[in-house]
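With one protein chain held back, the other chains of the complex are shown just where they sit.
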Amino acid sequence: MQSLADYIRLYFIIEAQYIKARMQYRADFIISSIGMFFSSLATLGVFWVILESVPDLAGWSLMEMIFIYAFYMIAISPMQILFDHAWNIRFHVREGTFLKYYFRPLNMMFYYMSEMFDLKGLTQLLVGIALLVYASNQLNIDWTFLRLALLLITLFSAALVQISIIVAASCAAFWVIDSYPVLGLAWKLREFSPYPMSIFDGAFRFAFTYLIPIGFVAFYPSQLFLRPEEVSPLIYFSPIVGIGLFTITYWIWTKGVNSYTGTGS
Amino acid sequence: MRSYFPVARATYMIGLVYRFGFLFGIVGNLVYLGVAYYLWKSIYRYSDVIRGLTFNETFIYVALGSAIFILLKTYADWIIHYEIREGAIAMYLTKPIDYQIYALFANFGALLMNLSAITVPTALVMLFVFKVNFVFGPGLFLFPISLLLAFLISFSIDYFVGLIGFYSESVWGLSITKEIIVTVFSGALIPLQFFPDGIQRVLYWLPFQAIYHTPLMMLTRPNQGLDVFLAMILVQLLWAGLLFWLARLFYNQAIKVLRIAGG
Partner (left out) sequence: MSLIHIDGLTKHFKILNRREGLRGAFRDLFSGDYRTVEAVAGISFDIEPGEIVGYIGPNGAGKSTTIKMMTGILKPTSGVIQVNGLAPYDNRIRQAQIMGVVFGQRTQLWWDLPVIESFKILKEIYKVDQKMFDRHMDMFNELVGLKALYPQQVRTLSLGQRMLCDITASFLHNPQVVFLDEPTIGLDISVKAKIRTVIKELNQEHNTTIILTTHDLGDVEALCHRIIIIDKGRILYDGDIKRVNALFGAYRTLKLQIDKFTDSTLHELNLKLTDCYGAKHGITIAETEEFWTDVTIDQARTPLSDVLSFVMNNFPVIDVRILEISMENVVQRVYEGALG
């Protein structure tokens, strides 16, 4: 049986080897990183263009939008880097190669996800961190020890929310042949995470806060640092949302894994 | 040419089978419309007219833009990448077919599928839920032609990028960058009028606006003069012809790589 320490050590060993093997494809790494750079900044570009014509977006200034966006970029990085293999579940399930993950004395989700480590996601992470530093400087945010701790906790739970949504969507592959659209939709929703939730009301606000809580990926946690006085108590539930959602996702994964019987008799 | 029609029909039929994609496509598009609605509502909080456009005009533009975006989304580059990886390209070489025409018709079938599955329902929602009014004018009649030309341009660009896959394994990075450039600079996401003037002028010289901006203008402002629209169509025609021909040339070069390297 493996302890947490065992898993962490194993992860480092596997990924070190994986990265070494991938680095042989230097050109691919550079071009993908450039592609990642552009794609991650596209929506920010749209905000920038819009904010050239209006003073603020639902009361949020450009610099605040940049802060939220940077938070978003950092929060989605763990999903991008560590859980990228989720996109291939449908191929492995269809071709029967998913069986091999049952045979090792390892947690299956760990084993499956550890087979891919998305290097280009690091570009997004670095750009996100740079932007966050820049924006918080411009906004004169005072980073006390408490604030920093809060930042890490909220980033952690935001990452969990994003991971949960994508992995849960990818589990559709266990039951449906044409499962890609589910992932496609989940991925599209991610694009709306850096939007200020205050522009929404009614059904949309409800859906993005309680149903598929993309609001917790960037906007709500950012409020803690941008408008601490206006913060609703909801925000302090972020870690619970993150952990709760991941528990649900893990349950879905387990159900999927148990129902998969492979192809052939 | 006629012998390629069954190819289009085949991809159309495949679309029918993948009902999930159909359903989720509609849901996804409706969600996008909702988000766009709220976003632009908030932008227009301060004034009724921004950059010469009212909220209604902008929203119609964005909504129709998304419907057309899905319509014109060809996966020509991803398909080529996939076929290269699977080694299927070699198979096409041995058959008496023109690969570019083949790809064109295959993607066209997908376009017809998207038209019936996603665009038409979205347009209906627009008309009856959001109650937008359509103005009549010469633009409306030229719209289908414009759309067809836009499809050709979009296809040619995607096909071209796909061919780069013969030279490099880094297909993801290239396709994503292309997608961003096309999406942002074509006016699909936000009306081009919102870009700073300097940038706008540059964008009008690029083929990307001929994909979305032109047909959208025909739909949202259909009663500008016929001469204005004919000029736009001419521009589209030029770009379509140029890019299609360039892609063809590139194919002839790229295929040599395959023949030498052994695919």
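Per-chain residue numbering starts at 1, and chain names A and B are given in the order in which the chains are listed.
Operating definition for what follows: contacts are C-beta pairs under 8 Å (C-beta built on N, C-alpha and C of every residue); 3 or more make two chains touch, one makes a residue touch a chain.
This one's a predicted model, so the numbers in the text were calculated from it and none came from an experiment.
Shown chains touched by the hidden chain across the complete assembly: A. Checked against the full complex, the candidates A:Tyr18, A:Trp187, A:Phe204 or A:Phe237 give a single residue touching the omitted chain, namely A:Tyr18.
Listed by residue number, the positions of chain A touching the unshown chain are 1-2, 9-10, 13-14, 17-18, 21-22, 96-97, 99-100, 102-107, 115, 258, 261-262, 264-265.
Note that only the chains that are shown with their structure count from here on.
Averaging C-alpha coordinates per chain places the centre of chain A 28 Å away from that of chain B.
Per the touch definition, chain A reaches chain B in the complex via residues 25, 27-28, 30-36, 38-39, 42, 45-46, 49-50, 52-55, 57-58, 120, 176, 178-182, 184-185, 188-189, 192, 195-196, 199-201, 204.
Per the touch definition, chain B reaches chain A in the complex via residues 18-21, 23-25, 27-28, 31-32, 34-35, 38-39, 41-43, 45-47, 50-51, 168-170, 172-177, 179-181, 183-184, 189-190, 194-196.
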